[in-house]
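Provided herewith is a single structure, encoded as structure tokens, for subsequent inquiry.
Note that one protein chain of the assembly has been removed; the remaining protein chains are unaltered in position.
The block that comes next holds chain A.
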Amino acid sequence: MSAETIETKRFTYSEKKDTRSGFGAGLLEAGKRNPNVVALCADLIGSLKMNDFIKAFPERFVQIGIAEANMMGIAAGMTIGGKIPFTGTFANFSTGRVYDQIRQSIAYSGKNVKICASHAGLTLGEDGATHQILEDIGMMKMLPGMTVINPCDYNQTKAATLAIADFVGPVYLRFGRPVVPVFTDADQRFEIGKAWKVKDGRDVSIFATGHLVWEAIQALDELERLGIDAEIINIHTIKPLDEHAVLTSVEKTRCVVSAEEHNRIGGLGDSIAQLLIKHRPVPMEYVAVDDSFGESGKPDQLMKKYKLDAANIVLQVQKVLKRK
């Protein structure tokens, strides 16, 4: 048995949970640690798992109603006086719907607002394309001064929520609806902007974010069968990108596959490609939605149809290796 296989075994899991519940748990904990943490929600308390925070700190919760633009403005205003507002709604309504409010009142004004966005990407499922935003990472990373984070499981989302409460500045925190394996440490320390090397490898660098990190781990068995020694790096912080981690890995592997639940235009892959073009041009392939909207379906059906799964990661690795 190779060393890599033993490494892989570390990522067995005993339970599945949704990343949004990691946010809910992190929010409650952040509220206990800092009395300035306040939460705002636009009529989606249950979906955002804010119930425990509200129960513990009713006076620090603001129900906005279905008025996301107003929520972003109120959040920006609450920072004046030292509050740390966490806004909660679906990713679609946290970004595209309120882009100008975020741009002027939060990003340009440098306000300490945490935009917490659930139900991101295709895995929102049956509600369909109106709610499945695949452009949010791109929109948010284009805003000067905005930090963009997309954690991979329950534990990492909880840790990220605590980390952004301590960080001063606007943050976009993206998470999702489906239950997925919990495979990272429960007591991890989340460092914003510091990538996590999931597995060492020599042949190819797989840079994955969000739900695609587990898919990359799933791809390992097949890659090993094919004799490919892949390195997997979890880019939970898309902005600021951990350039050192990316370039160090690429220096060794000389080819890249990026993996994300997002449009291939404007997401993690483009951030990596931009870095590589400047410092270390190497062959690269994307695992991402190919510039289309989503549709209704079960999360796993959608991930398969739109090729956001382990099978396509293997395929793209084979493809990029031929270009090496």
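By definition in this document, contacts are C-beta pairs under 8 Å (C-beta built on N, C-alpha and C of every residue); 3 or more make two chains touch, one makes a residue touch a chain; residues count from 1.
Here, contacts and distances are computed from a predicted model.
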Complex member absent from the view - protein name from UniProt, among "ABC transporter ATP-binding protein", "Transketolase", "Ferrous iron transport protein A" or "Nitrous-oxide reductase": "Transketolase"
Given A:Lys16, A:Arg60, A:Lys197 or A:Arg254, the one touching the chain that is not displayed: A:Arg60
Chain not shown: contacting residue from A:Asn34, A:Asn51, A:Gln104 or A:Gln188: A:Gln104
Sites on chain A contacted by the missing partner chain, in the whole complex: 38, 59-60, 62, 64-65, 67, 69-83, 85, 100-101, 103-105, 108-111
